[in-house]
Each structure stands twice: as C-alpha cells, then as structure tokens.
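Up next, chain A:
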Amino acid sequence: MNSGSHHDHHEDTLAWRIQQATGVKLAHCYQCGKCAAGCPVADQMDLPPCQVFRMLQYGLPEYDKRVLESEGIWLCLACETCSTRCPQEVEIPKVMDFIRGEALRLNLAHPRSRDILAFHRAFLDSIEYTGRLYEVGLVADYKVRSRHFLKDVMLAPKMYVKGKLGLLPHLIKNRRGMKHLFKHTIGKG
Partner candidate 1 sequence: MRVLRVPCTGRIDYMMVLKALHKGADGVIVSGCHPNDCHYTSGNYHARRRWMVFKKMMEVMGVDMRRITFSWVSAAEGARWAQLVNEVTDQVRALGPYTEFRQVIGAGIE
Partner candidate 2 sequence: MSRIGVFTCHCGENIGATVDCVKVAEMCKDIPGVVHSVEYKYMCSDPGQRQMQEAIKEHKLDGVVVAACSPRMHEPTFRRAAGDAGINPYMCEMANLREHCSWVHEKGEATTQKAADLIRVLVEKVKHNEPLHPIKVPVTRTAMVIGGGVGGIQVALDIANGGHKVVLVEKSPSIGGHMSQLSETFPTLDCSQCILTPRMVEAAQHPNITLMTYSEVEKVDGFIGNFKVTVRKKARKLDEHLCTGCGLCIQKCPNKKISDEFNEGLGTRTAIYVPFPQAVPNKPVIDTLNCTYYKTGKCKVCEKMCPTNAIRFDQEDELVTLDIGAIVLATGFKLMKTDAFPEYGYGKHKDIIDGMQFERLASASGPTSGVMKRPSDGRSPETVVFIACSGSRDRAKGVPYCSKICCMYTAKHAMLYKHKVHSGKAYVFYMDIRAAGKDYDEFVRRAIEEDEVKYIRGRVSKIYEEDGKLIVMGADTLMGGEPVVIKADMVVLATAVQSNDRSEELAQTLHVSYDSYGFFAEAHPKLRPVETNTAGIFLAGACQAPRDIPETVAQASGAAAKVVGLFSNEELTREPIVAVVNRQAAPVYSTCVGCFICQGACPYQAIEQEEIMARSGEVIMTLARINPGLCQGCGTCVATCRTKAIDLQGFSNEQLYAELMTL
C-alpha cells in the first residue's frame, strides 16, 4: 500500500464512479462478510465480494486496479443471495456489473474472463441480428470466439434428438428496430 499517493480528487476513484453510476455508497459496507458467507462461488473467487468492497473503500489506484483485474468479479452469478441478506442493504451485484464494465473499458479484464465475455458477446450478437436468441448460432459463435471447439460436442446431438435444438434461427419481423435499439444503447459509447 502506498499511503503517500494522496487523493485530492476523489472523482478518480472507482468507489466514486460506482456511487455516481449505481447509487451504492461503498462506505455502507462494514465488512461483516455475510455476502461471502452465502455466496455460492466465494470459494472460487480470488477476491470474495467483501474483499472487493474493502479494497475499494481505500480509494487508492493500486487497490482499484487489483479489483478491476481480479477474476472473482467475473464469477459473480448475480444470484442476489448477498444483497438479499446484506444487513446494510448494499446492492452488491449491481456494483459487480459496473466494475466489470469498467474493467472492460480500461482493458484490465482478467484473462480468464475471456470465455465468459465471449459468451455474453455472442449472446448479444445473436439477438442483435435476429431479435431472439438463436441457441445453435450462439454456441457456434461462442466456440469461434472462445476457441473451445470441442466443448459440448456430445450434448448437441442429444438435444437435437429431443427436439430442443432449432437449427434455424427465429427471426422477428422488425429486425431493423432491433438494430436501431442496439445502436442507441450499447452502440452509443
């Protein structure tokens, strides 16, 4: 820790940006650990949620960076167990969403987040072009992006037999409307 790096402009801190974007005040967290205690993936995280909050409370660039680079933020399932039980009513998953966005924006996302990210990107691409999720397209797209070509090759035929794998996408009529929607939300930045 370098306590010498004094912050006159707390606008620089991730904590401040979180508060601006989500309304969550980091100071509300009093480090009771109830979030980590109930989190289904806390044992897999390099930084459990309470540790993420602790580091952000410092407002120091080196700790902000460690949070942005952590793998744990990509493991959050948004199951909302933590926020439901948090005695201080902190909306932790909302903060996790925002931190992930910042990690991407600043090019600090953990390398192992690549697969998870590839999946979400493929997912959104699919609905941008067809309006609805095209599961076969999603999986194919994900495989190309993640380079896990052989993953789940055994599952697809089984699903096909059960009538669960539509080989053709479901297209909505107003696909231009969807393009427009994407352009005016995620496409803005």
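Heads up, the rule we're going with is that contacts are C-beta pairs under 8 Å (C-beta built on N, C-alpha and C of every residue); 3 or more make two chains touch, one makes a residue touch a chain; residues count from 1.
Keep in mind how these were chosen: all candidates are chains of the complex that A comes from, given by their letters.
Keep in mind it's a predicted model, so treat the numbers as computed, not measured.
Peer 1: Of 1 or 2, which one touches chain A within the complex?
Peer 2: The single touching candidate among 1 or 2 is 2.
Peer 1: Spell out the part of chain A that touches candidate 2 in their complex, as residue ranges.
Peer 2: So the residues of chain A in touch with candidate 2 come to 30-39, 42-43, 47-51, 81, 85-89.
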